[in-house]
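Each remark here refers to the structure printed beneath this line.
Missing here: one protein chain of the complex. Every other protein chain is in place.
Residue numbering begins at 1 within each chain, and the chains themselves are lettered A, B and C in the order written.
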């Protein structure tokens, strides 16, 4: 499929895995440190928050829900990659600053997406973790630019990317000196139309087999259906995921984007309770803030 | 995609689900009875056995392993759908009879595939459950023929079939008067090549949302990789599967087909032990024979 | 993807091509003879007719249109593989006999689909050519059964079959002693939903590169849209197809199936006129009946 050949790689189970991300180059799993929270350890880490930052109230209320429900890292988009130019494009710089303010107020670090090389420096100044979204997994200048920062990076799999290409994109970041990369499976595009994407949970064991980087799963985008998030979240942890990233909104029915796939506060809290049992069944714990209600 | 329209259906979550399989037509889940073993109850049922019946010794030894490891139903192919006409095509009638003999000797019911309408009567006479394989999910004369028997049917999803088409194929069976149908997700074909297929675990909650029929998962064909069977088996149960069907061989390295995706006896026993914990974490139990060692 | 290995094959351009269908085993292209009409020669052969046989009037009028418009072989379904059991399933035996009668009355041979091994003998007695449809490309007992007849076979590519699997299915037929096989590309299943399938015209040069068998294209099923049939029909001939199979109906808006992708008589005649020019631009002719109006 891909005509390129590269020199520095390991062949693992028939796959070519580039030099820095492959498991042969580094026996121990990498742990990624987001303001003291470790991803890739024996504990499972939950990221949660709204699709987009919409307003101070929305973000504040949702962030409180996330923290009290047991989420460790807040997610929220300020720069939104929308298929149509006429859809809400996010609050931009103002949204990033709002995330920073509320994150500090509540005491929960946050990850937010950066799409434009010109914005990497700005976002890296405010955010605790940079997200490279699915649509930009093949955006190599952006990968290099986040690789030059010293911020942890959440790299989402392209909806059309093979496992091999996904690891090559991670390698772009590591090749610039930044090894703090978390891989995120978020659903691939197939012929099936009953779900928004097809969540490829086999990517979890495969990525962990090939690479030392931590792997998390996004069941919200992976399914596009609120009621399908709980079973797929459980399945992801059972399959060995190091964490989950989920959309939660304090009022899903009023969300400016992705409301149909966002959990309500109650649904989130209930799910966290159920996830604890699954984590224990595979010998792990869900990492929780001190005062979580779950 | 599909141009047909049919009269008798329910629309559930945007999908057209035909009349007999849809959940609106029957509120209670269907339980399928295979010689007294119920599939679709609160207990999870494990099917296991070799890809193909190869010899009396191979089948007997593997069947013992299956039963002692906690498997409730033996699987094994006598008529094998092989991509190449020059590959081992299975033992045919003799294989079916061998399955029957060993099944009775060990005390474990069995399921085996039927591919040809002319063989349905014969296989139904010997087997406890008829399998319609992935390659024949669109073989409508075969679906009608197994629908005319009074044997339970294991219907595997076509590797290219949408959820809607899968349920329409089940409807073919029910429309002939046989409602004893178990649906099996076994991986779909995508662009990804690191696994044999892409196991679509979101099919589990989707099928159970749309239909009252039980749903099981085949992680062996779904991944094509022995070491990936355990994490995906756990994930399937966490996502709500009513059972699993897995390839087990007493000597995987000597198997005539699919040895690379077959579990050894020890791997199977260890996995069963782990699956018990996952089942309990979702409020279920793995149904086990009385003298299982797990 | 496929774990099987077979002994007798040639490797051509990275593909494994089994022994009887591969081009290395037979330098000359195979020509398939349907009642004296040769497919695979320098002339391009057009198959046309309705999706399904509906009535004597419908078939007779459409057959006349096909012949006067320049079609050489009539197509029409008597056994229809429908996704839903509640859709029109075809006229069955009666439809086959009607095809035979009208074929002889008009003086045009016909091809019709067979889906059930039990019906192969009957259909082979009446039809000039047997079709194995897309949904049955992996139905190996059926492939063997048509391989045992001495009738030419039109084998359609499975909607999610690789080129390698397609040739292996053809090999099943040849392995039984019948080398009169025409391969038909009819669209594959992809993520794209604006067309019914994605017509893979690169299959034409690829199949002719790997195999000596003739290759035709079905732009009606390949697109599912009447207005898209003409450009794709032209493209297929430009890419080297040995023929086309198209749906034509004397009254498309009243068709019991696939009316939206069927050409009207006038559209068919106009298209045939345009196809002549394309064929000549690639150094070929469209084979035409003596009294065609085009």
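Note that in this section a residue touches a chain if its C-beta (ideal position, glycine included) is under 8 Å from a C-beta of that chain, and two chains touch if they have at least 3 such contacts.
Predicted model, so just to flag it, every value in this text is computed and none were measured.
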Subject >> Candidate in contact with the missing chain, chosen from C:153, C:183 or C:199 >> reply: C:199
Subject >> Residue, one of A:205, A:224 or A:289, that touches the chain absent here >> reply: A:224
**OP:** With the missing chain put back, which residues of subunit B would touch it? List them for me.
**Re:** 189-191, 193
Original post:
Considering the entire assembly, which residues of subunit C contact the chain that has been omitted?
Top reply: 1, 13-15, 160, 162-164, 188, 190-195, 198-202, 204-206, 209, 222-223, 225, 227-228, 231-232, 234-240, 274, 277-278, 280-282
Original post:
Which subunit A residues touch the hidden chain?
Top reply: 1-8, 18, 81-87, 115-118, 135-136, 138-141, 144, 159-160, 165, 168, 171-172, 175, 189, 193, 196-197, 224, 257-258, 260-261
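What we mean here is this: only the chains that are shown with their structure count from here on.
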Original post:
So which chain ends up closest to the centre of the protein, judged by Cα positions averaged per chain?
Top reply: B
Subject >> Centroid spacing, where centroids are CA-atom means, of subunit A and subunit B in whole angstrom >> reply: 34
Original post:
Which integer distance in Å separates the CA centroid of subunit A from that of subunit C?
Top reply: 48
Original post:
Going by the touch rule set out above, which residues of subunit B reach two or more other chains?
Top reply: 1, 160, 193
